[in-house]
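In this view, the complex is presented without one of its protein chains, the others remaining in place.
We call the chains A and B, going by the order they appear; numbering starts again at 1 in every chain.
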Amino acid sequence: MSTDDLESDLTRRTENAPQELLTRSFFFLCAVLSIVTTVSIVVLLTTEAAKFFTITAPLMGVEGATASVVDFLTGTDWVINAGEFGVLPLVSATLMITIGSAVIALPLGVATAIYLSEYASARARSMLKPALEVLAGVPTVVYGFFALIYITPALEVVLPSIGTFNMLSASIVVGIMIIPMVASISEDAMSAVPDELRQAGYGMGATKFDVSTGIVVPAALSGIFSSFILALSRAIGETMAVTIAAGAQAKLLNPLNPASYLEGALPMTAAMVNLLTGDITGGGLAYRSLFAIGLTLFVITLVMNIVSDLVAQHYREEY
Amino acid sequence: MTRTTASSVSRRRFLAGLGATGLAGLAGCTQSGPTVGGSDGLSGTVDIAGSSTVFPLATAMAERFEGQYSGVEINLQSTGSGGGFANHFCPGQTDFNNASRPIKEQEQGQCQDNGVTPVELKVATDALTVVVNNDADWVDAVTVEELETIWSAETTPETWADVRDEWPDEPLELYGPTDASGTYDYFIEAILGEEGGHRQDYSATEQDRTIVQGVEGSANAMGYLGFAYYTENSDAVKALGIDDGDGPVKPSLETAQAGEYTPLARPLFTYPARESLAKTQVATFARYWIANATNRDIVADEVGYVPLNSDEQTAQLKTLESAIQAAND
Partner (left out) sequence: MATGTDTGPGTDTAGGFGQVSRTVGVVFRYLLLAATMFGIVTLAVLLVYVANDAIQPLTADPGWYLTFFVTLVLPTGVAGAVLARRNPAALRLGAGVVAILAVSLLFSGGVAMVFVDIVSPILWLTYLLSLAVGFAGVVAIERFDRRLPFLARFGLSAAVLAVALFVLPGIIWRSPVFPTDGLIVGLTLGGVTAALVGRGAAARRGRRAGLAVGGLVLVAILAGTMAGPAVGVDSVPAAVLLSVAFVPTGAYAAGAAIDRPQDRTGLGFAGVVLGGVVVGAVAVDALGFAGPQSWVNWGFLTNAHSGTAANAGLYPAIGGSILLMATVALLSFPLGVGAAVYLEEYAPRNRFTRFIDVNISNLAGVPSVVYGLLGLGVFVTYLGQPTGTVLIGGATLALLILPIVIISSREAIRGVPDDLRQASYGMGATRWQTVKNVVLPRAFPGILTGTILALGRAIGETAPLIMIGAPNVLFSLPTELSSKVSAMPLQVYAWASLFASEDFYTKAVPAGVVVLLVVLLSMNSIAIVLRNRYEDEG
């Protein structure tokens, strides 16, 4: 951002020339487009979700079946045909994907970042970084197919009780997908740690292990934490991979129980895709639940991003 | 100095370029300008959306139609019956909506509000098949009441023996479609009844081929799925005969076409919009579809549904022709 008073002083005279005004307004409009997008998303989701909930439906002029907000947020059954719209099973499934992929991606991502920033030679870095970007470049549909067609049969050999659709393979592929995000952002954060700190450590006789884990990682902590949140919100919002691999039956499972990962369940994003492509009545209550779920998802990712921003601000070390 | 060189070079180039173009023209390397509307034969687009069940059938018909009338562009999308009505058909965006169930009143209303008149055409029959493992030699047919007992939400039997005493005392492993599927809806309507409801503790899946895999993999498994997936995998699983009071009837093309395989013979529909039928390419395609709806090679062998019998075909053609006529008035 142009904070320089010097720059503002130097350009003040020409600031109001028509050329300058024109270009400035064009760029401003481009930036404002992002706000317009967010506002549109919020308006769209809220108006349609308002048609879904009992409290707000009369405001939208909707009569007919609606669902109560309390039931939606606390209900444990998601059975469309029976009119039960409790979102908790969907949230628990999304939570399972998030936790599962976090278990894979966060340690591996940070380890990768440490290796790339502290241990790897320039040649190794020049080969590994592009390879990681390839990981990030594979489409999510392809990851979903990989999970369904190759990973699940492989897991069946080790864990025979695993279902065809299960949360474990979905978590594995989502985890692999977000490793590059964690790795690259954490690595940037670690690279930004000034060398003096490392040299000070070495100078005091610390080993590379000590320096990496005791000096660099804590110094880069805010960046690492941001990378976590970013990667996790990507995992929460992951659509096609979980639609293909995780299953289609809504079940309330315990995210902290490892055995529940062997079953299939229905995460929020997959529920949305299924609602839109299934045979339910168009425009009916079930259809509108699509937007209610979308709104919930949006709120969750928004909160996570705001928290991440605040924490990063709070813990950021200025060098 | 440089200036003269530059201008002489550019002049040379200009002459050379002129000469080249002249040569090109002389060498006959030209063509006439684009003529307007040069294609004879049908042209235009046909937009089709709707049920994923009917999608393969529509695609097969479209492929063959395109072979004959290559000027027509047919686009097909699988959106689900409800999504198709709400988002594409009733707003007037598509010409056909495929559906694995009849149109609902609410959807009729929405279409009417937008000036779209759906014309119901039956295009095939799906013989919903109940399958068990090949090694399940204790069962060959099942009555409708037993099916209801097994799948109803009110009575959720745990073992085979809970349903019929002669059956083994092994746990029931159930596989079926999800509740967003038309197959699920139809099963409720045909077997369970709206009040009973469908049990929830079964392995639900979007993909019918997973049902085959699941049933194939366990001796105590039972599932129900569309006929197409059964015919593709008829050696992997065993189909049960359904006893609707007149003795067990196994699902097959003959029994379904003759109307003997009840109640699991599900009609599949497509709804052209009457306003769209005024377009020649849409009307031609609709006629083509119904005309080929009795074709075994396409409907049964390639796609896996039960073709119409000739009486049904005549009836559909009549409906279609009167709709086309109304559209052109």
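Just so we're on the same page, a residue touches a chain if its C-beta (ideal position, glycine included) is under 8 Å from a C-beta of that chain, and two chains touch if they have at least 3 such contacts.
From a predicted model like this one, the values you see are computed outputs, not experimental measurements.
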Listed residues A:A120, A:L155, A:L252 or A:V311, member touching the removed chain
A:A120
Absent-chain interface as seen on chain B, which is shown
9, 13, 16, 24, 29-34, 45, 47, 49, 52, 55-56, 59-60, 62-63, 66, 73-79, 87-88, 91, 93-94, 206-209, 226, 228-229, 231-233, 298, 302-304
Counting contacts across the full complex, list the positions on chain A that touch the omitted chain.
1-4, 6-7, 10-11, 14-15, 17-20, 22-24, 26-35, 37-38, 40-41, 44-45, 48, 107-108, 111-112, 114-122, 125-126, 128, 130-135, 137-142, 145-146, 149-151, 176, 179-180, 183, 191, 195, 198, 202, 205, 207-209, 211-212, 230, 233-234, 236-240, 243-244, 269, 272-273, 276-277, 290-291, 294, 297-298, 301-302, 304-306, 309
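The working rule: only the chains that are shown with their structure count from here on.
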Help me check something: in the complex, which residues belonging to chain B touch chain A?
51-53, 78-87, 90, 99-101, 104, 106-107, 110, 178-182, 184-185, 188, 197-198, 200, 203-206, 210, 213-214
Considering the complex alone, what residue numbers of chain A touch chain B?
79-82, 163-165, 247-249, 264, 274-284, 286-287
